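One protein chain omitted, others in place.
Now for chain A:
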Amino acid sequence: MKFRTIVSAATALTVVLPAMVGAAQAQTQIQFWHAMSGRLGELLDAQVAKFNESQNDYEVVATLKGNYSEALNAGIAAFRAGEQPHILQVFEVGTATMMAAEGAVKPVYEIMEEAAEPFDANAYLAAVAGYYTTADGQMLSLPYNSSTPVLYLNKNALEAAGLDPEARPATWPEVEEILVKLKESGSACPFTTAWQSWIHLENLGAYHNVPFATQANGFEGVDAELVFNGDLQVKHISKLGEWAEEGLFSYSGRRNEGGARFRSGECALFTESSAGYAGVKAEADFPFTVTNLPYWPDVEDAPLNTIIGGASLWVMSGHEAEEYTGVARFLTFLSSPEVQAQWHQDTGYLPITHAAYELTREQGFYEENPGTDVAIKQMTGKEPTDNSKGIRLGNFDQIRTVIDEELEAVWQGQKDAKAALDQAVSRGNELLRRFEQSVR
């Protein structure tokens, strides 16, 4: 009796198990390495889970690989070892590195074509997609999470200084008036910023139609040279330097350390990514305004559009055709209006397609959450020029560090703006030449 049970169990197992294994193997796995931790990671996992449930052929496996730099390094190291994932999330600073790596990446337009997935590069916001497309309009990586800098104001602080709490300063001189009043009212930190290079040099240039580097900010060749030491930039950085000396501007650090100071109410005005919205909304216990990044009114053309930060999804080469079909399906899924609109509303990142923007508007989201459409309007208000399409430079992460170092000398009062920017340009150019040599 006992023997029989065992035999029948064994028979059952030998019949059923291979069938089960077979079913599991029929699902093709797609590896997706990303840098979205915390709340953003949860939202990304939810998207992936939704995709996996929607069909049975593919299973996307999302893995957190640390911050942006770490995820990129993990991808590169994995490629060198022949163990690369299918999809790698790379921040905008790494774009030139990825583009130069012909043979390591597979362009998105190619994947879509091969998989016969419906794909229209024009469905994406030009200001976002422009960052990741070649000069002839071929999309290389899929825009995923993109944001742009905006100005946050603490209404309570404005009121305490006897100012109109609804004030939305449009220009830097208007901002200055507010800062002076705030300082007079005893504010310890009238203004601070996150990501100084991104906001106060890279976006400053784009917003005022002034180049950051030659060759259309690096889009047209790796022989680009930095030119962000022009009159406008010197003027802007000198002004911030003066404000630092007078106690109107208080430096918080190289990344978004200023966020904590704004959310706690210590700093009254704050320039930060539009993706900071979710955090401010969740933590600040005071009413706040989100408005456009200020500009200099004496510059012709200003304001143009700002440029993006954030990351895009790169597909790496060296996998099976069948797997790429799955990648294409997943990318289509991520670009669908519903998924994108939800992501945009949950995170504060820009909707990457026109359809997602329209859908969000139809849903009445912008009316319920004033300030959430500032970023997208600021990005799409004008047709991007060569100076406002984006920036594509090699060794850009290191160049940003150089800029951070030199700007810190200005905030400390050790260097004037002109000297610091000149120095940053010449040090940055050396890094560009090294990159040019390495990819030739």
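Operating definition for what follows: a residue touches a chain if its C-beta (ideal position, glycine included) is under 8 Å from a C-beta of that chain, and two chains touch if they have at least 3 such contacts; residues count from 1.
Keep this in mind: contacts and distances are computed from a predicted model.
Of the candidates "sn-glycerol-3-phosphate transport system permease protein UgpA", "Tricarballylate utilization 4Fe-4S protein TcuB", "NADH-quinone oxidoreductase subunit F" or "Hydrogenase large subunit", the chain left out of this view carries the UniProt protein name "sn-glycerol-3-phosphate transport system permease protein UgpA". Only one of A:L43, A:L64, A:A101 or A:A121 touches the absent chain when the whole complex is considered: A:A101.
Of the listed residues A:T171, A:S185 or A:T401, the one in contact with the hidden chain in the full complex is A:T401.
Residue in contact with the omitted chain (choice from A:E166, A:E257, A:E322 or A:E338): A:E257.
In the complete complex, the hidden chain is touched by one of A:V339, A:A355 or A:V439, namely A:V439. Remark: the residues of chain A touching the chain excluded from display are 69, 73, 76, 79-80, 97, 100-104, 251-254, 257-258, 260-261, 395, 397-398, 401, 404-406, 408-409, 411-412, 414, 427, 430, 434, 437-440.
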